[in-house]
Each structure stands twice: as structure tokens, then as C-alpha cells.
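Removed from the display is one protein chain of the complex; every other protein chain stays in position.
Letters A and B mark the chains in the order given here, with residues in each chain numbered from 1 onward.
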Amino acid sequence: MEISKVVEILKRQQSTKILLLLCILFFMPLLNNLYLNTIVISIGFYSIVTMGFILLMGFAGQISLGQAIFFGLGAYISGILAVKYDISPWLTLVLATVTTGCIAMLLGRAIFRLRGLIVGGITLALNLVFFNLVQSMSGITGGATGMMNIPQLPSGGFMSYSLFIYYVVWLSVILLLVFSLNLVNSRVGRALKAMNLFSGGSDVTAQVMGINIMKYKAGIFAVSAMFASLAGSIYAHYISCIEPATFGVSYSVMIAIMAILGGLSSPWGALLGAALIVGITELLREIIPLFTGGTTGAYELIAYGFILMATLRYLPSGMISVFNRLTKLGDKSSTEVISP
Amino acid sequence: MNPSALLQFLISGMNLGCIYAAIGLGLFVVYSVTRVLNLAQGEFVMLGGMLTVSLLRMGIPLLPTLLLAVVITAFVGAFLYQVIIYPARNSSGSTHVFLTAGFAFSLEGIALLVWGWGDRGLPNFLNSPNIHLWGATIFGQTPWIVVSTLIMVIGLFLFYSRTIQGKALRACADQPLGARIVGISTEKMALFSFMLAAALGAISGAVITPLTMTSYGVGLPLTVKGMLAAFIGGLNKAEGVIVGGIVLGLAEAMSAGLMPSGYYEVIALSALILVFLCRPRGLVTTQSEV
Partner (left out) sequence: MIETQQKPILEIVDLSVAFKELMAVNKVSFTVFQGDITAIIGPNGAGKTTLSKLTTGLLKPLGGEIWFKQQKLNNLLPHSIAALGITQVFQDIKLFENMSVLENIMVGCHVWTRSGFLTSGLREMHARVEEKTIRDTAWDKLCLVGLQEKASDYPSSLSWGQQRLIGMARALAANPELLFLDEPYGGLRANEIEKLSHLVLTLQKQGLTIIIVDHLLDCVMSIANRVIFLVDGKKVTEGTPSEIEQNELIRHTYMGNALSRGIRRKSEQ
């Protein structure tokens, strides 16, 4: 049958990409460049959170400008459990992720009774609430100055901690990427796409086809929240001190920018977008002081805004569409992945 | 609670409420005509305040300063529509929202570049003094805030109901195709709505700065709060938006007075979010739109 032949070829291409990624990641530490390592770790964190966003917005068509909430929840819950209750850091990762997932499920049930742009507005407002909440609860969270002395993840001492985190983060990225690709090409993925009003789906038709809209919206919201939470927990144990400013509204918008730049049509877009934005940020940090000798914060903001507007205007499907055109995958149907 | 404390809360609430109402109105004006949720609305407020500070510092008297600040901001709004939104007019609503978000980010960056990190303040207009009444303090700037907001509201109301342009705006909001058929240029109306929203934002920004100070980053939180206020009131009814703003302002002031400091924003925002989730159509609207 023709169909299965096409599927076979595409199957190979997807796993090729993953193998390529694994090779790059394996060789990267051998360069022994601490600066590069730090950047790549940063890209890793952003990739995970952005991937969740892409699943939520690119596939299910729900705008959530509140990913920072779950990134923050993961970080703070993990931090609190480790610092105040002396729980093993690895365990805190699990506990924080599960807790955040439950919160997101409940939140999702409340929020997704609304449709359209308002969801984005509400998540934005919730993000602001979260930020203020974290800042106010100084007893528990350390307030505006933040929480400190979060223990590291036990690494067994085989390598430097930063190298260890590098592997932890990117292993997570790969696993979550495979999970996302599987999800996207499955019954669940199709159900999500069917509900996506922004890209040509119809939630009315989807319901008539037997898809429980609320269950899937809340479900994918929880999935994307857990992605962000996991990243947050690892982050907390990585930099050891966290502060509320990191988890504000700007972070959520940044994630959206990375997702849109990378491309909302595939989980790969997350890696692409994160890499590009982090890369551009570093570039600006190097170049701008040469000209002005002053703060670069302003130029970055301007650049991000500009990138967002330019992408939406000239390349709405994101950089990944450029990649696709180059590798001639084109506009064809689903691909499948062999899970490890 | 004693009466003077209550009075104080009411006054603070009114101040804040006026600002949130004004932001909500700006959102309403743009949304009703273009169906775009303008996340850069708060930036207009920031610009209004910042420009006023700089222009006054240059020695320009108050009234021309205010006028200039409003006009410049209006042009920024025009830029947003003409250069950013209009070329993408056939895209989805979510694209428009993100475009305004990108614009807001860039504006913030430019503001940071021009004015730096610090807070900027202004003296009360005409140096109006604080009034002490029944144990509460009416801040000197309060009359200016309330009056200017009232003028904006009444002005808007008259504009919509009495003038041709206003009626044209309403026509575009209700029936874009019909409006076009009778010869109203929906593009011109859209442009005008952005400029109007920017002007409204600038006025509130200028008028609130003596009280709360302004800085490059106030835009986004203000947009979020104004948006929430607008949702509560019902984004498609001007009266609702105003009510929403006042409610949010009062809620914040009340929480500030009653709760340990710092939590007030949380309480106010959460309360309003809860209300909104229970009544998604808003407190004032009777139709199921948006």
C-alpha cells in the first residue's frame, strides 16, 4: 500500500533528526567550553517550556500566556520541598511535576469554559497574580529576594555539576521531544488539531465526532504545565537560588516568541526557537557594548519585539517551515517516531 | 473599620479605578472597531507619563506639554495600526494580539533606552495640595485624575452618540460589511480607533504619574489589569468597562487596607478572575458576545 511506504520513509527521517541531535549533544561537552555549555543548558530549559507551549497553542489552539506560572511552580515547589522538608532533590522533581499537573488540570477546567483570545488574557492575569503571590509570601518563598541554598541534584561525582546538569536537561529535552512527537501523531494529536480554531479545525465538528473538548483542553494544558514545571524544578536545583522576577509576565511572552519564531507546527520548533533567541541574545550582549558601552537590556527587548512582529508578518509558520522546505518534507501528512 | 479609613480606601480606590477604567476604555475602543486585543495599551499610558516628564523638564508649560504628549502617543498608536496591524489584517485574531505584544515589548525597550531604569515622578498639576478631610487625605492629584477620567468618559459618550465620526465608529463595530457598503472606510475608522485609544492612554498616564510615578516597565502590568477590568465589565460595552475598572480599583484599595501589605494585588486580581470565570459574559452585558 502506498500509504505505508510513505510512512516508512518519513519514519526514517524523523529518527535521523533525533540521531543527529544526539550526536551534536554528545560531542558538545568535548569542546570543554564552559560558556558554550551554559548557553546550551539555557537553550535546553527554554526548549522544554516552549515545547509545552507549542503543544498547547500550535496543536490545540489555546493561547496561554502563563507558562511562567508553571515554570515557577516547579522551581518553588521543588525548592521548598528540598530546603524546608529536606526531601531528596530527585524526588522533589517528581512531586513538583505531579502537583503542578494537578493544579493545571483544575485550572484548565475553570479556564477553558471560555473560548478564544480571552483565555490568553486570563492566563496573562493569572501570571501576574502568581508573580505577586510569590513576591508576597516571603515566609515561604523568600519574597522578592528569592529563595536560596537549594541543594544540587546528586550527581554521583563523576563529572562537574554543570556538565551533569547539561546531560540531565538535554536528556529531558530528548525524552519530552519523543513524547511530544508521539503524542502529535496519535489519536490525541488529531483530536487536538481538530479542536484548533486558529489553524482550520472546528471544535463544534470535533465534538460531534465524539471528542470531549474539555477533557482534551484541560489535558494538554496539564501536559504543557508539567513540561514547564519539570524544567523549573531542574532549574531550581541548577542555579540554587530563584527569585520572583524570573517568573513574571515577560517570561511567558518570551516563550511565546520562541515558539512563534521556531514554528508552532512541530515540537522541533521549540528547540529551533529557543536556540535562535538565546543565540541572538548572546550576540547582542557581545556586540552592543562595543558600540554603546552601556546596558543591553533595552536592545534585547527591542529585538524580541521586533523578531515577534517580523516573524508574524513575514514568516508566520516560523523558521521550521524554512527547514522543511530545505529537507523537502513539504506539506504532507503525519510522520511517526520509533520510541526508544 | 472607622469612617476615615473607609474614606481613604474609597479615595485610593477611585484613583486607581479611574486609571483602570481609562485603560479598559482604550482596549474597548480598539476591540470594538477592530476586534484586536491591544496588549500595547499599557505602553501608551507609560508613554504619556514619560513624555510629560521629559517635556516638562525641558521647560515647556503644562498644557502644551500634555497636548504634545497626547499627540505624540496618538501617532505611536497610528504607527502601530498602519505599519504593524494593517498589513496583517487578514490574519487571525491571535496573530494580531501577538503583534501588539511584540510592539509593546519594543516600546518598552525603547523607553528603557531613552529614559533608563529609574522611576520618574511629577509634581501635582498646578501643585495642587493634599486636602485633609474627615481624617483622610485626598491626594492633590486626585481631582485631576477624576476630572480627566470623567471628561474622557463623557467625551467618548458624546462622541459616539452625537458625531458622525462616532456613529461611523459604532457602525464599524457592529456591522463592518454594512459600514463599508455605506461608504465608511473601515480602515480609516480602525486607524482612528488606535489613535483614540493611544490618546486616552496618554492622558491617564500623564495624570496618574504625580501619584504613582512611572517607569519603563509599568506598561505590561497595567495592560493586564486594564484587560481584566474590561473583561469583568464585558469587553463590548463601554459602561461595563468603566464599572470593571472602578471595581478593580476599589478591590485593590480595599485589599491594601485590610490585608498584610503585598497581598493586595493578589487578592484583587484573584477575586476579579474568579468573578469573571463565574460570569464570563461580564457583569454588565446582557448579550453573549465577545
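The rule is simple: contacts are C-beta pairs under 8 Å (C-beta built on N, C-alpha and C of every residue); 3 or more make two chains touch, one makes a residue touch a chain.
In this text the structure is predicted, and so the values were computed from the model without any measurement.
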| item | value |
| --- | --- |
| For the chain not depicted, the shown chains it touches | A |
| From A:Asn127, A:Ser180 or A:Thr281, residue that would touch the chain that is not displayed | A:Ser180 |
| Selected residue (touches chain absent from view) among A:Val188, A:Leu230, A:Ala298 or A:Met319 | A:Val188 |
| Given A:Gly72, A:Pro89, A:Gly201 or A:Gly273, the one touching the chain that is not displayed | A:Gly201 |
| On chain A, residues whose C-beta touches the chain left out of the figure | 1-3, 6, 179-180, 182-183, 186-191, 193-194, 196, 199-202, 204-213, 219-220, 223, 331-334, 337, 339 |
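The rule we apply is simple: only the chains that are shown with their structure count from here on.
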| item | value |
| --- | --- |
| Centroid spacing, where centroids are CA-atom means, of chain A and chain B in whole angstrom | 32 |
| Residue numbers on chain A that touch chain B, as the complex places them | 63, 110-111, 113-114, 116-118, 120-122, 124-129, 132-133, 135-136, 138, 143, 198, 249-250, 253, 256-257, 260, 295, 297-309, 312-313, 316 |
| Chain A partner contacts - residues on chain B that touch it in the complex | 37, 84, 87-88, 91-95, 97-99, 101-110, 112-113, 117, 220-221, 224-225, 227-228, 231, 260, 262-263, 265-266, 269-270, 272-273, 276-277, 280, 290 |
